[in-house]
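Omission of a single protein chain aside, the complex is shown with its protein chains in their original locations.
Just so it is clear, A, B and C label the chains in written order, and each chain counts residues from 1 on its own.
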Amino acid sequence: MNPSFCGLGLAHPVINASGTFDAIAAHRVFGDALYEHFPFAAFVSKTVTVEPRQGNPPPRLWELPAGLMNSIGLPNKGLEGYLASDLPVLAELPVPLIVNVMGFTREQVATLVGAFAAREEVAALELNVSCPNVETGLIMGADPDEVSRLMNVVRPLTEKPLIVKLTPNATDPAAVAHAAQEAGADAVSLINTIRGMALRPGTDQPWLGGGTGGVSGPAVRAIALAQLVAVRGAVGIDIVAMGGVASGTDALEFLHAGAGLVAVGTENFRDPSAGSRVSAELDRLASRTPFSGAG
Amino acid sequence: MNPSFCGLGLAHPVINASGTFDAIAAHRVFGDALYEHFPFAAFVSKTVTVEPRQGNPPPRLWELPAGLMNSIGLPNKGLEGYLASDLPVLAELPVPLIVNVMGFTREQVATLVGAFAAREEVAALELNVSCPNVETGLIMGADPDEVSRLMNVVRPLTEKPLIVKLTPNATDPAAVAHAAQEAGADAVSLINTIRGMALRPGTDQPWLGGGTGGVSGPAVRAIALAQLVAVRGAVGIDIVAMGGVASGTDALEFLHAGAGLVAVGTENFRDPSAGSRVSAELDRLASRTPFSGAG
Amino acid sequence: MTAVRGERVQAPFGVRALRLTRREEYGAYVVLSGGDPDGPRPDPGQFYMLRSSERWGGGAGERPFLPRAFSVLRTGGDGEGLELQFLLEAVGPGTERLCELDAGEELSVLGPLGRGFAAPRPGHRVLLVGGGVGIAPLAIWQDRLDTGTTVLLGFRDAHHAAGAALLSGAVVATDDGSVGDHGLVTDLLESELDAGGEAEVYACGPPPMLEVVRAVCAERSVPAQLALEAGMACGFGGCFGCVVPSARGLIRLCLEGPVLDGAECSSETFAVAGMGHSG
Partner (left out) sequence: MTAVRGERVQAPFGVRALRLTRREEYGAYVVLSGGDPDGPRPDPGQFYMLRSSERWGGGAGERPFLPRAFSVLRTGGDGEGLELQFLLEAVGPGTERLCELDAGEELSVLGPLGRGFAAPRPGHRVLLVGGGVGIAPLAIWQDRLDTGTTVLLGFRDAHHAAGAALLSGAVVATDDGSVGDHGLVTDLLESELDAGGEAEVYACGPPPMLEVVRAVCAERSVPAQLALEAGMACGFGGCFGCVVPSARGLIRLCLEGPVLDGAECSSETFAVAGMGHSG
């Protein structure tokens, strides 16, 4: 398996899901062993917004059967802070860097894409469109037209690969993926978390500080696969598949369904070296099963 | 707790989810003990269509982490067969009967509603709109306008309570619920199963005979709750909540979130008397927690 | 020995606890025994839905979740109330969890379920044909029958053939020839049938084996009762998940089976029956 995903020349097809691994924090905790055994073929950073964000008030986590619900709320240092403090450190990682960005208007997304287009440390950009466009009120990633208009604005700004990260909270993710492809996306990634909620036990009040949260982990894997297959049927571009991947078997299923790369998210929380395990298991399985690649 | 749901005067707020309990088969298996300890306050029958259906080819089941995926495909005897063989038996159940119907055109739904409107054995009708309208190609339950047009056709046909069963595979179930209410629905029920898929291990072929399937069970409960809360915010009519209810605690959470009734589905498969256990647990919890009812 | 097709022993409504009293190994198989004081005596060929009362979940792939179907292997313990025995082979997260249970631990059970074997036609020679873990319902049937039986069992290898000790007088074939005949149990069956005399066949095993049994018997107009498997979520007709193709169309195996007459089956039946191993 020698994934040619977006021409990035990755060593294996397993990367991390945005927001589920902080390589800078992990380096403080694990030291250089992290770099020596870096678990991912590329590193995707947590979503960056134009302005700094504190994120949602705690509690931010709620455990589910074979899953997790979070309302982290995209805390980050903002574009300037990221460029100043994070980018120089992440540029030293032993793998290519993919920066995930989100804006609440098309102009904000353009600002972000424009800024990273100029940075050679950045191998590709992932557009997190699972948020409302504050100008139209529509969730950008749930509406094909919103995605087309967004891509029309940002596509001209960079030659770097643009990966549109789809939201699963949509009637027809395949139509959104198709719109992204037609407007020049190099790849799509899916799934982001599924909207969920929990109440503080015995009350009618939400548990999560953010009110609702996003469901991830093995509990969503079958749902992710259905959306992956639908999207694969609608586009010819590369796909990064994620949602509950916890083993090489899970990853292989997504590759069989047409993904070019697989991202590990929630499973990192159970073991920071899960990415290495998944890719090793995948290697073993691939040497057993005839697999011709996909995408 | 004395649920006044749609004026049906039910003994407690726990019913079954359509398609997860066959009272006629269960009577063969368990004998009269079933009637003596009937677990539900009302019985919802499996979806009835105008024409008989065989259902999907097997395999129809795939187990998930804390959940189940099915592609049963709505096998049923058709309207005539149901009226002739099932209705007379179900009319003898110790609880009110709610008949769940589905049509692939508005006319088919009208035929079904019209037929049951005339039958006093039937206390209420649930409209399963999680299927495409073959005339428009749209999933009826994913589109507010489709639901309005459907309700405009069927609402005049009966004074029985009409419960619109929402699909979770939609960008905005609350908008669909609102459309149903505006067009005269007495209640909405949610969630139906979430679209999912699994591959036959080691292959790129679907496991389920139906290709895709529907995910249910505890794995979907947090997703159901988020949709319930969104729908509760959008409508004033009664709500039947379901999706992963396995305990009185789960049921109470749905009631706290504004449901009037709670339906038990997949949990019946783990124990046919689960409905009784859930309602007993609910009683115990309700006597501990101040609960003012909802809806 | 009073089973008549169409009747069934009904199950108490709802899941009940069954405390395990014994766990024994027979090569690759585990036999779990426990007291079922409130349950009725099942018919041979009927099955139960089982799960562990504790920690049913958290295994491979974050499963199991649903209960699993198991034929009753044998009943006992008339003195102190009914005892049930089950024969298990660990093939996935559910059976792995059940096989790790020990005496003193608790099962949650529902059953007896389904329709079992019907009595043999008078004067017919009874042939019991089993493959692998499919020997389970044949043991209780042999116990209950008041006629002699010819028992033909097929196993993968010697480790599995240890299960043959659960029936009396079994003739064994193994795929690898390590025990008994080197070959298929269906070859033994053909020889037995061709030896002549009116026979009635009861068989349980993997779908490809059952298909050969069906065909072999059909060719010779020998009546056959076949105990099938299918993936089941509920076991009591609630989910419509366990259907197999039959002469009556798609039928729920948990309700109309698991024992079907060979005459209502076809090769199509066995192309989809089973737990999916071979489908």
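Please note the rule applied: a contact is a pair of C-beta atoms (placed from the backbone, for glycine too) under 8 Å apart; a residue touches a chain by one contact, two chains touch by 3 or more.
Computed from a predicted model, the values in this text were never measured in an experiment.
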Missing chain: touched chains present in the view: A, B, C
Residue, one of C:36, C:62 or C:229, that touches the chain absent here: C:62
Residue among A:49, A:70, A:181 or A:247 touching the omitted chain: A:70
Interface residues of chain B (partner: the chain not displayed): 65-66, 218, 246-247, 249
Contact footprint on chain A, counting only the chain that is left out: 19-22, 25-26, 28-31, 33-34, 37, 46, 54-55, 57-61, 63-68, 70, 72, 75, 200, 207, 217, 266, 268-273, 276
In chain C, positions touching the absent partner: 54-59, 62, 65, 97
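Quick note on the criterion: only the chains that are shown with their structure count from here on.
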Farthest chain relative to chain A (centres taken as mean CA coordinates): C
Innermost chain, taking as reference the mean of every protein Cα atom displayed: B
Chain A-chain B separation of Cα centroids, rounded to whole Å: 34
Approximate Å spacing (C-alpha centroids) for the pair chain A, chain C: 47
Per-residue multi-chain contacts in chain C, two or more chains: 57, 61-62
Residues of chain A touching at least two other chains: 65-66, 218, 249
